[in-house]
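One protein chain omitted, others in place.
The first chain written gets the first letter, and so on, giving A and B; residue counts start at 1 in each chain.
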C-alpha cells in the first residue's frame, strides 16, 4: 500500500487527522515499533511519550510515521526528517486503523466442519463457522457471522449472538447468554459452577449453582479466564468490558460497561463493579464488595471494602493511591524508624 | 411445586426445621435472592445476616421465605408479613436443598458418543457417559456412573472411580487416580508434570516427574486449575477438599480432608496442608511448608513458614490475623510516623 493511500484512509478515520507530508510516497509493507522498524515500515509515536521515545523519530528506519499533533518538540523534528509523516490528535488510534487495513483479518467463515458434533434443535445463523471437533449441545442458538474455532465445547441451552469469535478449546456452560461481537479467547471457561459450599458437621454441602452467566455485547474474555455462574440469578459482564488472560470472575459478580481487567485479576462472588472500572494485573476484589464507577486499582491491589466512584486505589487493603505511594516509600525506612524508637525508649528508661 | 410440598420436603432434610406458616400456599416456580425475587419465587436469609439484609424480608417480592429460627428481630417481622415462611436452624442448607428439588440436575448418562476415541484395554463401568470427541487412553478404568463431557482427554493408565463428573476439555495425565464423586471442572489439568529443574553450568537439567496425583473421594477441582505430579511419590488431595478456579497445586503437595481453596491460590511443591484448612483467594504457600489443621488464611496471604493448627493468619509474610489488622491500620500512618521521627532527629541534633 502506498503511503498516500494510507493518508486518504486515515483522513476518513477517527484519529483526528491534522497534517501530513508526502515526499517519497513509499510503499508501506508492514508496521513496527520505532526501534525495530526498517525500510517500508510504518511506525507511530503515542501522545505524551517521554523524551527518549520522541528522539527515536530522528533515528528510526521507518519509511513513514504517525505522530502527535500539537507537540512543539515534534513539530520541530518533522521539519528536519526526510521520511513521510502524518500528524494526528490520536496517533495510537491511527496506528490501530492502519494495522486494520495493512493486515486485513484472515478470518472467514469456513462453514461447519464435518468433524464438528451438533446437538438436536440447534439454530445456526447465516455465515456461522464451526471448527473441527467442536461440540454444540442441544437447543443452542448461534447468531449470524459467529465463528467457533476447533475444539470449542458449547453445552446445552446456550444463546450466542451475532459476530462472536470463540477461540479454540474454550468451554461455554449451559444457559450462558452471549451478546453480539464478543470475543472468547482460547481455553476460557464461561458459566462454570460457582464455588459455593456450606460447612456442616459431615463435610461440605454443595450449594447448587443454577444461575447463568451473561456477557453483554462487545465483551472480550482472555485466554484461560473463568467466569462462574451463581447459585441463583446471573453473573453479568457489562457491554464493552474487556477481560485479560487468567482472570477469575466469581459467581454472581456484576460489572458495568467499559471496564478493563488485566491479567490474573480475581473478583470474588457477588462483587459489584461499576462502569469504566480499571483493575490492573493481579488485583483481588473481595466478595460482595461494591466498586464505584471509574475506579482505578493499580496492580496487586486488594479491594476488601466498598470504593467510591472515581477513586484511584492501591495496596492491600486498598487505600488511596497517593497515600499508598507515600506509605510504600516509608516502608523502606521501617528499620531506621524502629531503631529511632528503640533509642527513644532507651533514653526514657535511663 | 406448591409451598406445602417444600415444607414437607424440608422437614425430611438436614436444615433443622423449627416452624412454618402456610397461608397462601403459593406455587413456587423459582429461587432468587431477596432483592431480586418476584412473585412465585422462594428466597432465604442466612443466619447472622446484617440488619440491612434482615430488613429485606419486609420488602422482598418473594412468595415464600426460608428464615433463621432463634432470632428475635426476625421472629417479630414474620408476625407481620403476609408471605409464607419456614424458620430453620440452617436456612442456607434449606435453600441448597430447595434448589436441589426445584432444579433437578439434568445430567443423565448419554452413553458413549460415537466420536469419542477409546484406547485399548479400557474398563468402563455401568452407566458411564463419554462425550463427543473425548479421548480415553489405554488401560484406563472408569467407574460406574461417571460422566465425561466433550473434549476431555484422559491419558493412559488412569483410574477414575464411580460417579465422577469430568467437565469439558479437562485433561487427566497418566497414572492419576480419582476416587468417587469427584468433580473436575472444565479445562482443569490433573497430573501434569511438576516444575523441577536443576541448575547446571550447561542450563537446566530436568528432574523426571514419575510420581502421580491422587484425588480422594468428593474432591472438586475448579475450572482451569492445575495439580502437578511429583518426581517420585504422590501429590494427594484429601477427601472432600474443594478447590476453586485457577488454583495451582505444586508437585508433591498433600492436603488433608475438607479443605477449601479459593480462586488463584498457589501451593508450591511439597507443602503439607492439614485437614479443614481454608485458604482465601490469591493466597500463596511456599514449598515444603506445613500448614496445620483448621488454619485459615485470608486473601493474598503469603505463607512462607510452618503455621500451627487452628491459627488465623494474614499478610505477607503471614502473621496472626489480628496483629496484621492492627499493623495494616498503622501502615497508613507511616508518613506521619516518619515525619515525627524526622522532627525528633532534628530536635536531637539542634
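As a convention for this text, a residue touches a chain if its C-beta (ideal position, glycine included) is under 8 Å from a C-beta of that chain, and two chains touch if they have at least 3 such contacts.
Everything numeric in this text was worked out from a predicted model, so none of it was measured.
Peer 1: Hey, which of A:2, A:23 or A:36 is the one touching the hidden chain?
Peer 2: For the chain that is not drawn, the touching residue is A:36.
Peer 1: Which of B:187, B:241, B:255 or B:298 touches the chain that is not shown?
Peer 2: For the chain that is not drawn, the touching residue is B:187.
Peer 1: Of the listed residues A:205, A:242 or A:311, which contacts the missing chain in the full complex?
Peer 2: Of these options, the touching residue for the absent chain is A:242.
Peer 1: Name, in rising order, the residues on chain A that touch the hidden chain in the full complex.
Peer 2: Against the missing chain, chain A presents residues 14, 30-33, 36, 90, 92-93, 95-96, 99-100, 102-103, 106, 113, 115, 131-133, 149-151, 167-169, 183, 185-187, 218, 222-224, 240, 242, 244-246, 257-258, 260, 262-264, 281-282, 299-300, 328, 331-332, 334-335, 337-338, 341, 344-345.
Peer 1: If the hidden chain were put back, which residues of chain B would touch it?
Peer 2: That gives, for chain B, the contact residues 115, 117, 133, 135, 151, 153, 155-156, 169, 171, 173-174, 187, 189, 192-193, 195, 197-198, 200, 203-208, 210, 224-226, 228, 231-233, 246, 248, 250, 264, 266, 268, 282, 284, 286, 302, 304, 315-317, 319, 323, 326-327, 330-331, 333-334, 336-337, 340-341, 344.
Keep in mind that, in the parts below, only the chains that are shown with their structure count from here on.
Peer 1: Using CA atom averages as chain centres, what separation in Å is found between chain A and chain B?
Peer 2: Here the centre of chain B sits 27 Å away from the centre of chain A.
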